[in-house]
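All protein chains but one are shown in place.
Chain IDs A, B and C follow the sequence of writing; residue 1 opens each chain.
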Amino acid sequence: MLLLQEAAVHATSAAAGQAGESFAAFAPWLILALPLLGFVLNGLLSITAARRALPALPPVGDPHWDAHHEPSEQEHHAHGDDAHPAAHADDHGAHGHDAHGHGPKPATHTLPSFIAPGVLIAAFAVAVVNFLRMLAAHPETAWVHEYWSWMPVNDPTGALRVGAAIQLDQLSMLMTLVITGVGSLIHVFSVGYMKEDPGYPRYMAYLNLFVFFMLTLVLGASYPLMFVGWEGVGLCSYLLIGFWFKERANADAGKKAFIVNRIGDFGFLIAMFLLFANLGTLNFAEVMERAPAQMAFGGAVVTAVCLFFFLGAAGKSAQIPLYVWLPDAMAGPTPVSALIHAATMVTAGVYLVARSATLFTMAPVASLVVALVGTATAIFAASIGLKQWDIKKILAYSTVSQLGFMFAAVGMGAYVAGVFHLMTHAFFKACLFLGSGAVIHAMHEALHHTHSDMDAQDVRNMGGLRRYLPVTFWTMGIATLAIAGVPPFAGFFSKDEITGAAWDGAHGQLPLAAGLAKVGIDGTLWFGLIWGALSIAAFMTAFYMGRMMIYTFFGQNRTGEEERKHLHEGSWTLTLPLVVLALASTFGGFLNVEREVPIVRWFDFGQGEALHRWLHPVLAGADQVAEANGIAGAAVEPSAVPIAVAILLGLGGLALAWTMLSRRALRTAAEEPAYANGVERVLYHKYYVDELYDRVVVRTVGWLSRLQAGFDRYVVDGLVDFGGKMSEWLGVALGRFQTGQVNTYAFAILIGVTLVLYAFVHT
Amino acid sequence: MMQAGTVQAVQDMSDTAYAVSSVVKVVLTFTVVMVVVALLTLLERKISAWMQDRMGPNRVGPGGIGQPLADGLKNILKEETHPGEAAGVFFTLAPMLSIIPALVTFAVIPFAAPMPTRWGVMPMVVADLPVGILFLLAFSSLGVYGIVMAGWASSNKYALLGGLRAGAQMISYEIALGLSLMSLFFVVGNVGLPQVVWTQQRMGTWFFFTFAVSFAFFWISSFAETNRLPFDLPEAESELVTGYHTEYSSMKFSMFFIAEYAHVLTVSALLATLFLGGWDIPFLQRDDMLGFVDGRWVGNVPALWITLVTFLSFAIKTFVFIVIFMLVRWTVPRFRYDQVMDLGWKIMLPASLAAVVVTAATVLALDSAGVTFEQRALGFVPVYGGVLGVVNVAMLAVVVWAMDRGRTLSATGSLDERRARAKQTARLRAIELQTAERGES
Amino acid sequence: MIILFWFFAVLAVSSALLTVTRKNPVASAIWLIATFFCLAAIYTLLGAFFIGIIQILVYAGAIMILFIFVIMLLNLGNDYEPDIRGHVWKVVAGGTSLVIAALLARAFSGELPAPLGHVAGPASLAAQTADRGTVGVIAIPLYTDYMVPLQFTAVLLLAAVVGAVVLAKRKV
Partner (left out) sequence: MQQIPLEQALGLSALLFAIGAFGVVIRRNAIILFMCIELMLNAVNLAFVAFSPRSGVQGQVFVFFVIAVAAAEAAVGLAIIISVFRHKESVDIKNFSLLRW
């Protein structure tokens, strides 16, 4: 039986090899191994550094010891500590200027600068080689290679066989390119941003480890392997959010992210169990092959599977109601926010849904739920973003909102649009985050010089930075245009495709609409609603991004006289990634434009819609399901309305921000109140969701825990104590038999032997 | 070498013949051994005298040949002393216990090629036990009882010390003794002594070369087991009067003496059997016979003259070892007690363990290479035994030159001790100097 | 054979009794050695040559030497204290022991369970001995079927050696 299965697996892999005969993967394991190598090397360096930093004798009772007596790398601790200006001020007083000498750094703090970006760039190079080969071959089936058998469970019902296998297809290739490419840039940025931090090697080790797990997530050929990556990135996210764990708040933020993610993971696990119970396999290829045959279209099982998967995705990708951890995750270093909490990890949910496109196509209800939740998240988070002052918080809510867009897309069955937006979002959001990092970096340095305790992240304290940070300004400006949906920047095309899909759905031209009709739901109204909401969200996006840019870069400079002298652009490691990402944000959109758009014809980008064609083999299964169930979309009538609306909304939002804010004399945080009226107050407090969760969930759990603790203390412990007391009394009583005389014991044994023998003989 | 065609001609003995011949062999062997032992005492005294350039016993009979008889008579007729504190029965039991194992061991040693008789072929071994070498090990380890008990029962502290020393020493060296024989098992494939002899014949090399390490260790251990110089600590005259038999007199004392010589004889015979081919005559192929295996005769046709010549061969080999025993007595001084223990536990035990491992590996390699016992290179150089021998001699060289490094084999103490002594001397000299200076000032 | 067996059996039982009843530990030890010799003889009569010789080699040659050694080292043999318990104990213990012996004899004399073991099966010992040799008959199952117990025994012995050294050492 097992042999047969094995033979079958081999046959399919052989067939796969034949179909894409000219596609020969070039050492795809290297893509995984290189970041892992980086992690190991950097980890060793960090252990070495930690060893050396160990005190000779830890002083007792001196809470400030860490701050005072760590080796000289500590001196610039405050530079990285962007999220916590209070701590920064504290540190400051302790150090004084004398601690600022730039001594030569030990190898443990110089080597990671080469190792960490080096391995990533190498991995990117390997990925590019594979990409070029795939581009040339354009294989119709996925390239799967099992390196070794990881979890062979030979149970009687049907073996669970999970191999340590890599799956290379167009989707994972795309994700790999994004992860390694954007990751490389962010690693380079990190070199500039973090190199003064005492925990620099540790930081780089975590970052490498994260990339390794993220690549495992996208390259794994089965759900369990994906789950390994899924958990791994969760772990790294936790480690990096709480990177400056000496601050309570940072550690708490890490824990929050971890715990909220667990809820999602529970969903993921349940979905995997359901899948295995119903299909007997968890490998992508086999699942997609067996699912249409073994599960009913729109049935309860597939719907449940998809909903549970979506629960997992919601946790990881910060969707309602599990989005609360992401804004808090900004406690981590800014490059981390860019890489993990904007460009890659949080999009894992989108990847999961796209990867499971076949299943989601089979479950229209679940898909609709995904789309609705995504839409709700988009508009909800965008509205919160309107009234945030912390530059990273604004970007964080923007990320949540954009993730909502992606989920709306994949929920509506517009998988390509979702993935497209994922990609462009990775470009412009990474650019924005890195830009904000550059701004914070500059602000910090400036404030550091004057020992000011102003909040370096509050946009109200910035202003007019355009003159001091020109590169940052221009790159962030491009990214803002992109996210606001101004053509021809990347965000316009991807976002337009999403709203376009909703528009099509509202006109019943989406496969999902047909699918919903098949299970008896009229989807057109829903899709109309989605279109409207997404449009409003897009408008809000444009507005708050404009607001952020205006507060940060325009108007009067509000940092103060002395600080102003120290405002300047960072080193090339900080600006180069920005420029590259800005370029990507500018031109990334052309990957998937329709042929009708004039500029495409102009530049002759081939047939247009490159991404559509690229991803077609991956989504072929979903298409087949749709076709088999007669829900393949009708011919879409191109409509100018959504495009026009999108352009109008994007420009309108920016214009509104400009008219509302630029002429006003902007004030600093000390002067400007956080909110003015009730609506602003609610927005500022993020709709009190955290407080709600605290009241409803955290306190309830707390009460239950106390109740349980009481039960444990009095009932369980009482029983145990009673048992203990009983045995004590019994011991005292029976102890008398312990005479200490071996003969007596021997005699007792003898009696026992006699009895046993007697029983043996007489039965 | 084996002649298969002659199998039918050889007859096995009937049960009755077997029983009768066994009794005859027991009686004969016992008599011969006792007589030889008596003569050995004379031999020892003669050799001692020769080594010391004196005459030795020369009054009783021609050349002192009657001396053992005279000694025996004297011992029997002498008054027996019995210490008041001695533990009655054990005091008497001890000499007996010490003499028995020495004699019993002789039973398993084949002393000549099987002899053809009218009633069938008679194996020339008192008891061809299926557990030959193990029997030997078992009974040689029992010799210690007599000595320990003698020491204890005498109620004399010198005797007790001697007894304890003997016990510790014999137990220590028994391990090396047993381990050194282990290598032989690999090749012989059985534990019977006739098989040992036969294997040496077939292989064409005697085991003293093939298992050089085993030979050396067995020999050294046998000195320790017989309590002979340089291992005669249990009866070290200068330290313990005469050790465990201090309190014994007359025939009881004599029995210890007889036991010692019987032991020497047995051990020499064993050495001859195990390592010098037993009754095998060098370069003669006619004596190549094993005996009956499953009722079939294995080997050449036995003949009376072969039996006689092989017995002579055996006797000569044994005699050579006996003489060496006696020569060593007057050549090598006594070890110190810690040196004895060092040699036993720190050198011989690990070295013999290592030798077992290396030999096993070599045997495995040879067997895997398909080399047989009979194989000869250039027509006469035995391959199997030769390879093993070269490996073993190399190992022995390693043991002697690298492992010992003058620690135990040197008579002047260990390297560390010499260093310590030198340091001590230097310190004493410094103190002397100081006192001298102080005296001057 | 039978006669020999009975001879050694009677000898074994009487020396065992003497072992138990002698006041002098050395005497006890000597009688115990005698018992072991008788048992070795009986083993040989039963066809277990190897076990018989091992009995002498290990029990008589090593273990009992150790006992005697310790007795002498502690000098217990000369002025021994009487250590046998009172008459009540003797009677009760003797009675119990007799009951045990009777029960055991009863258990053995009844319908004995079918031979256990699939390893070598109930093939006659003599045939196996002829086939593999005296030592091989034990060695082959020992190094194949019982390899793991053998290794454990080796470890146990090593532990015992180390333990004994540590315990008996004056200064650790």
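Worth pointing out:
As a convention for this text, a contact is a pair of C-beta atoms (placed from the backbone, for glycine too) under 8 Å apart; a residue touches a chain by one contact, two chains touch by 3 or more.
As the structure is a prediction and not an experimental result, all values here were calculated from the model.
Taking every chain of the complex into account, the absent chain touches A, C. Counting over the whole complex, subunit A has residues 732, 735-736, 738-743, 746-747, 750, 753 touching the chain that is not drawn. On the side of subunit C, the interface with the absent chain consists of residues 1-2, 5, 9, 12-13, 16-17, 19-20, 25, 28-29, 32, 35-36, 39, 42-43, 45-48, 50-51, 54-55, 58-59, 62-63, 66-67, 70-71, 73-74, 76, 80-81, 83-85, 89-90, 93-94, 96-98, 100-101, 104-105, 108-109, 112, 115-117, 119-126, 128, 137-138, 141-142, 146, 149-150, 153, 156-157, 159-161, 163-168, 170, using the contact rule stated above.
Here is the rule we go by: only the chains that are shown with their structure count from here on.
Here B-C and A-C are compared, and the pair linked by more C-beta contacts is B-C.
Averaged C-alpha coordinates give centres for subunit A and subunit B that are 82 Å from one another. Inter-chain centre distance (subunit B to subunit C, centres taken as mean C-alpha positions): 29 Å. Chain geometry summary: the mean Cα position of subunit A and that of subunit C are 72 Å apart.
Annotation for subunit A: no residues touch two or more other chains. In subunit B, no residue reaches two or more other chains under the touch definition. Touching subunit A in their complex are the following residues of subunit C: 85, 89, 92-93, 96-97, 99-100, 103-104, 106-107, 110.
Against subunit C, in their complex, subunit A makes its touches with residues 743, 747, 750-751, 753-754, 757-758, 760-761. Subunit C meets subunit B in the complex at residues 24, 26-27, 30, 33, 49-50, 52-54, 56-57, 60-62, 65, 68-69, 72-73, 77-78, 129-130, 133-135.
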